[in-house]
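A single protein chain has been omitted from the complex, and every remaining protein chain is retained in its original position.
When the chains are written out, they are named A, B and C in that same order, and each has its own residue count from 1.
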Amino acid sequence: MSKYGFLGIGIMGQAMVTNLLKAGHEVTVWNRTAERCNLLVDLGAKQGKTAAEVVAQCEITFGMVSDPAAASALCFSEGGVLEGISTGRSYIDVSTVDVETSCSIHNAIKKKGGRFLEAPVSGSKKPAEDGALVFLCSGDESLYNDAEEALNVMGKRSFYFPQIGQGAQMKLVINMIMGTMMTAFAEGLSLGDKVGLEKNDILEILAQGAINNPMFQLKGSLMAEGNFAPAFPLKHMQKDMRLALSLGDSCNQALHTSSAANNAYIRAKKDGCSDEDFSAVIKSIEQ
Amino acid sequence: MSKYGFLGIGIMGQAMVTNLLKAGHEVTVWNRTAERCNLLVDLGAKQGKTAAEVVAQCEITFGMVSDPAAASALCFSEGGVLEGISTGRSYIDVSTVDVETSCSIHNAIKKKGGRFLEAPVSGSKKPAEDGALVFLCSGDESLYNDAEEALNVMGKRSFYFPQIGQGAQMKLVINMIMGTMMTAFAEGLSLGDKVGLEKNDILEILAQGAINNPMFQLKGSLMAEGNFAPAFPLKHMQKDMRLALSLGDSCNQALHTSSAANNAYIRAKKDGCSDEDFSAVIKSIEQ
Amino acid sequence: MSKYGFLGIGIMGQAMVTNLLKAGHEVTVWNRTAERCNLLVDLGAKQGKTAAEVVAQCEITFGMVSDPAAASALCFSEGGVLEGISTGRSYIDVSTVDVETSCSIHNAIKKKGGRFLEAPVSGSKKPAEDGALVFLCSGDESLYNDAEEALNVMGKRSFYFPQIGQGAQMKLVINMIMGTMMTAFAEGLSLGDKVGLEKNDILEILAQGAINNPMFQLKGSLMAEGNFAPAFPLKHMQKDMRLALSLGDSCNQALHTSSAANNAYIRAKKDGCSDEDFSAVIKSIEQ
Partner (left out) sequence: MSKYGFLGIGIMGQAMVTNLLKAGHEVTVWNRTAERCNLLVDLGAKQGKTAAEVVAQCEITFGMVSDPAAASALCFSEGGVLEGISTGRSYIDVSTVDVETSCSIHNAIKKKGGRFLEAPVSGSKKPAEDGALVFLCSGDESLYNDAEEALNVMGKRSFYFPQIGQGAQMKLVINMIMGTMMTAFAEGLSLGDKVGLEKNDILEILAQGAINNPMFQLKGSLMAEGNFAPAFPLKHMQKDMRLALSLGDSCNQALHTSSAANNAYIRAKKDGCSDEDFSAVIKSIEQ
C-alpha cells in the first residue's frame, strides 16, 4: 500500500506525481484514460483500477481535475472517491472549483467518516514541475498537518484557512487578477503593435518598471513569437473567470474590468483557442 | 549659465532636479508657482524668471508638467519655452502627452533652429527619487546623445525611437497596462474582502506567484491600510488612460478591458480621489 | 374543483389571477405567505393549503415565482407541485428560469404522468393588469392548446416553441436587451444632466425619434422625478441578466455591452436598490 494516491494525470498531475516519486514516496495513480499513467508507472508509480480502489488503499489521496463538474464526477460517480472513503481515509482535492462543489464533496466525505481538504493550487505547468506550487487549503486541519510533507514536495508554500470554501475562493481571486492582467497586457501589446512599436521593445521597457512580473517575462516573448503551447489552457482560465464573477455576483461586488476580460476569453474560445495557453487571448484581441 | 534647465517642479521635477544637483550639475529651475522652487534653491539651484529665460540661458532644458494642455501652454504661451529657443538651444519634454502635442512642439522648436526630444518617463515618485526612471525618447538623436549624462543621473535606462511621437506612444502603452492592472488588482482585493478573506493574506499569496510585481508589493499593503498618499496622482493616470484609449480609437484597436478600467478612474474622480494616488480607485470599486 | 390553480401571488400573480376571475373562471390560489391571497379570495378565488393540493384539484395550475431556486423549491419541496401531479394534471410555470431548471421540472412531471409547459412572460405589472402579457411557451403542445383560453385572458399574444427550454431562452434574450437598453438610457440621462441639459428635454427629443419606445415613455418621467416604485424589481432584472450572460458563456457568445449593464445592476443592488424598479439603476450611475 502506498502512502499517497493521485487521481487525474493531466499536465499538472504528471508533474506533481513525478516530484512525489523523485522524493522517494510510493504513489498509486489513476486516470480515466489509463494510458496517461504509463510514464509515471515507468517512473515507479503503481496504478489503480478505479478511483475508489486508490482511495481505499492509500492514506492520503490527491485529486486534480479540470473543473467543478469533473471534480463532482470524480467524487460521486460509480467507482469514484466516495466509494473508497471510510474512517482513516483522506482526500485532498487540489482542483480549482467553486464553493458549492467543495462543500458538497466535503460533506459527503465527512458523513462516511473520512477527512477532506480542499487545496487548490496557485501555479501552472512550470511551478508544478519545479515543486514550486502554492497550496490554498481549507477543511480538516489535522489532514492539512498530515499532508505537510507531500505539500512541501510539490509546492514551495501552503496556506491554511479554517472555513471550507475559502481555499477555492482565494484561488478564484488570484486567478481573476491573473486573467485580467493578461488581457490588459494583451491589449497593451496589441495597441503598441498597431501604432508601429515593436512588441519586444515594449517587453524590454516593461521589464524595467514597477509592473514587471514573471508572467509577463515568461509569456511575453512567447506571445510575441506566436507560441501558445498550453501551460494553463485558456478554457480553464475562462472557467475560473466565470466562477470568480459568479462569486462577485453572489456578494454584490461589481467587477467591470474582470467582466470585460472574461468576455475576451469567451471570444477567444469561439475563435478556437480553448486548448491553447490562456495568453492566446491576444489573438482575438489583435486580430 | 547652467548646463541644465528644468521647468515644472512638482512631485517628479523636485526629485529629478535634486538628483542632478547631487551629481554636481548646475541647474536653473522655474515653476509657475515660484515658491515650489525654494527647496531646490536651498540645495543650490538657480531660479529663472520665465521659462523662456531658462531655455535661453541653458544648454539643455527639461520640462515636466502634468498633461498635454499644460505641455502646450509651457511651450507656446507668453514667456514660454518657444521664446527662449534659438540655434544651439535644446528642449526635452519629459511629460506624458499625446502624439499630436508632441509633434506640434517638435515642429515649432525645429522651425526656430532648436533641437527637441520627447522623453516621457516610466516611473513615479520613488524611482524619480532613486534615479531609477526609464526614459522613452524620440526626436533629435544628437540631443539624445548630448543628454545622456543627465538622463543617466535621473534614470536607470533610456530608450531611443527614431520617429517623433513614439516615445509618447510607448509611455501610453505602458501606463495603460499599469492602470488596468491596478483596477484588476483592486477588483480582486475587493472581491476577496467581500467574501471574508483578509487582504493581507491575498497579498501574501500573490507575492508567491507568477504575477508578483513591485507595484502590488509597494502599493498593496498601503491600500489595505487605506493610505493613498499620491506617488502618481489618480487624475494623471486617468489622463493617460484617456490618451491611450484615444490612440486605440485612432487605429481601430478595440480595448474592452482598458476602457472598463478607465471608467473606474473616472468614477473615482467623481468620488473625490483625483489628487490621491491612483491606487485609490479601490475605494470606488469596493465602496 | 376549479379549472385553474395559481401558485405564487406576488405583483404579477395578483394581476394575472384578477384577470382570470374577472373573466368568470374559477381559480384556486396558494402562496407561501398565505395572507397575500386575501384580496383574491375577496374577489372570489378559493385558497389551497399546499401547492400540491392545488395541483391535484385543478385541471391546469400556473406557477409564478421569482427565480430558478424558488421555481425548483415550488416544484420539488414537501407539499410542492410534484406531489400533486398525476395523469391528467398539468402544470404551467410562467416564472423566468434557466434552461436547466426548466428541464428538470419538465422531466420530473412527465415521469409522474403529468403535462408541463414552460411559459415565461414578457411584460411586468402594467401589462399583467391589462391582460397584455406575452407568453413564450415550450413543452407539451397539447397543454399549450388546452391553456389557450386562460393565456388569452392574461395575455395579448402567445408563442409556442417545440423544444423545452426555448421559452426560457427567448425570455432571457428579450430581458437582456431590455436591461441593457435601460442602462444605456440611464447613462444618456446622467450624461445630459451633468452637462446641464434638462432630463425632460432629453425625453421629449427621444420621443420624436427612431428609438422611441413605451419603456422610455413610461419610465423616463418617473426616473426624472426619482420615482422608482417597483413594476419589475431590480433584483429580478439582475437575475435575468445573470442567467442570460450564463447562457452566452455556455455557447461562447461574448456579450460586452450586456456584461457592463449587468455590473451596473450589481452595483445598484449594493447601493440598496434591489427592491426598487430596475430603472433605479440610474441612481448608481449618476450618483
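Operating definition for what follows: a residue touches a chain if its C-beta (ideal position, glycine included) is under 8 Å from a C-beta of that chain, and two chains touch if they have at least 3 such contacts.
For clarity, every value in this text was computed on a predicted model and none was experimentally measured.
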item: Identified contact with the non-displayed chain, of C:24, C:88 or C:209; value: C:209
item: Identified contact with the non-displayed chain, of C:29, C:164, C:261 or C:280; value: C:261
item: Candidates B:28, B:66 or B:253 - the one touching the absent chain; value: B:253
item: Sites on chain C contacted by the missing partner chain, in the whole complex; value: 122-124, 127, 134, 136, 156-157, 159, 161, 163, 166, 169-170, 173-174, 176-178, 180-181, 183-185, 187-192, 194-197, 201-202, 204-206, 208-215, 218, 244, 247-248, 251-261, 263-264, 285-286
item: Residue ranges of chain B at the interface with the undisplayed chain; value: 242, 248-249, 252-256, 259-260, 262-264, 266-267, 269-270
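Please note the rule applied: only the chains that are shown with their structure count from here on.
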item: Most central chain, judged by mean C-alpha position against the global CA mean; value: A
item: Centroid-based (C-alpha) most distant chain relative to chain C; value: B
item: Distance from the mean Cα position of chain C to that of chain A, given in whole angstrom; value: 39
item: Residues within chain C bordering two or more other chains; value: 256, 260
